[in-house]
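Shown here: the complex without one of its protein chains, the others still in place.
When the chains are written out, they are named A, B and C in that same order, and each has its own residue count from 1.
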């Protein structure tokens, strides 16, 4: 029998098509390189590469792109028995990325009726979740039915079985119908989760821009279920807030930035790995930052995920 | 003032992403090369390259892919004043192509809510059509509203002004809702057109597979408006039928086939060019076949469109 | 074996709920009386009552309202073997009518996703149409797919078998998406029909308000298939135009008007009946006007349809 999964990620598994040529507008780039993408897929790959036992619950197209995603996840050691293929001809989401300069990256997303939004409660067994340690929910999975209901169901199963729930806000301005809708469902999940991770911008969107600072955002949520809130500020670092009032500042690792894509997913991978290995929150923020720092200097989000050696080398090189 | 356009093509302008590596399943190919695609866009490029004055009526995304399409058409000499950008965030259609072997090519299409299907009667001026010699309608533009109504309106304007209507069946198994729907709208347009061009398979689909042979298909339509019907049989050549009962067999130009994509569009380009230059139908079929023969030996559908020199060299090398 | 049907009507069969109290705004009326409604259903009832052998092709809800419609049509002598019940829970359309005064009648229509719009080519056999003398198409059936394609298919079957096609414009401002859509499909059908009947307002809508007078409207269509165009002007009478240039003015029968609903359907019933009985066009216009005159003085559209005796009594009482 398979040993217990330490993490299941839930939601979007997609294809990234990164402009092969840098520093040019996308209308002039002529070739694209294909990678697996989507925040929870990247986190599954990242944490698996660091050594965690990881599975993913997702839905992809029943075509060459879907096969590519599944094959890559398998090759990365991710358990993919609950990565289902859509039977209605829906396509895997696409993200074309353009790297004009480190400060100016933009994307073109194909998310219309994407297969991942049709992940439903029938696509997985409750037992798969019950037998895991942690469940990571991605905000994008809440943006449309039936994926939204599948996420709520997965969270309910996790909570009833004592499985830790991690919520990565992962806001993408697609498929949501209104700012109220975003706020209502992201807030509902954030209040039920044990750990909430997001950028300052994502917290603002969830809070409908009521101009909370980090302290206020954390205080609001810590009154509910969460025990740990992580708010990220890009190159300016990150901060963690705990239920007992502790505030922990993250470390910053300067690097030559090629693009900013994938920073969040690699941060989450390093951070979650460190928590699983019983590192302190301070150390976990270090692992997250170091991991992010490595990915932003490389071309892809998934393929570039660092090894534990890469991360620890970087951390060590900044000490003493 | 701009001189009179000899041809306006109407409908789909899209992006092709061709697997850069040949003879491998697409799940294993890692890079894609970008080209303009879509049958009426390819025909606009092909005929413009041959020297006709050509315009296109189309709708693309308001993003980098849309810009690329418009820029490429302009560079190819196609008048693009009525290539509009969608204001609702809809995307340019995509076609990923996989070339496993000359006999085994397959595609993955992203057509969900594509911008071209939202081309509407408000996107162009009737005078633009009235001032042209010929209007080419692509079957795909009939597959959904409001593009369907825009096509019917364009045809009505053309017919009332004595503008020749050419119908390229261009059947793609996407966005159509039922086989009856396909048949009803394609038949309605075929009966109103002056020239109808399609593969045997496309005629079968239009006729709901009642097992007509070429003669029966042609006879049925020639009772209505059409004066010329062209039925293509791939490498086995093509046949033209006229209102006064003539049947003209096309010439076959053998080549080393890389892929079959784009054969139809290059055939139409060569064929229409020759008719415009007052060649005989027999000669026009030769120009079409030679043009197709050149494109199937190359990697793209649009970029690979031959010059008049290329076509005539090939024709001449087979004679005498 | 059933003897040959003289008429098949195609399209909307619905329920009318007429305010029982007259001369009051509907928000104050407290009871409604139920009748069968929908233009082609009313014409089927009207012509059957006059003695024609009539059938109807339609789709209704699988509930008490659908049963009521079918039972009433059967009781009225209409062959209802191709009045199908929707299997997806869609409802029969409703029309609430308010009679504030003879000049001020208004309606509230429930047409959202109505069962009749889902009539499809699979719901009837081509042979049913082939064996009839005439097929009456209602404009409302063109307003949405798949009912639109079913209508086009029915017309195609009729034309190939020499069955006369009568087109009742029956414009209702519901479910159509744009004025171009209305014009395109109504014009396409009008050009294929043998007889076209509509009000001046309906012709204006079909022509996109280009300010044709009756002569111009008729001339435009008579260049295509139609041999007879009837344009109605309400209480000011009606006019018929034939292919050989004849213009026939209708007779006017003054009456005490209770409401204007149902006038068009009763006109069509009387007019079609008279043509079938080889009356002259002049006489047919008399039968139509007399029939309309009787219905507008009564509470319902369907139940109030006159007998041949009623019509001929009225005509005779105006003569000599």
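The rule is simple: a contact is a pair of C-beta atoms (placed from the backbone, for glycine too) under 8 Å apart; a residue touches a chain by one contact, two chains touch by 3 or more.
None of these values were measured; they are calculated from a predicted model.
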item	value
Where the missing chain makes contact, among the chains that are shown	A, C
Touch with the omitted chain, as defined above, among C:17, C:78 or C:258	C:17
Of A:105, A:188 or A:235, the one touching the omitted chain in the full complex	A:188
Options C:12, C:65 or C:148, residue touching the unrepresented chain	C:65
On chain C, residues whose C-beta touches the chain left out of the figure	17, 20, 25-34, 61, 63-65, 67-68, 71, 90-91, 94, 96, 98, 106, 108, 110, 112-113
Chain A residues touching the omitted chain (full complex)	120-121, 145-146, 149-150, 152-153, 156, 177-178, 180-181, 184, 187-188
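Going forward, only the chains that are shown with their structure count from here on.
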Groups of chains joined by contact, in the absence of chain B: A | C
item	value
Per Cα centroids, the chain farthest from chain C	A
For chain A paired with chain B, centre-to-centre distance based on mean C-alpha positions, whole Å	43
Whole-Å gap between the CA centroids of chain A and chain C	60
Touching two or more other chains - residues of chain A	none
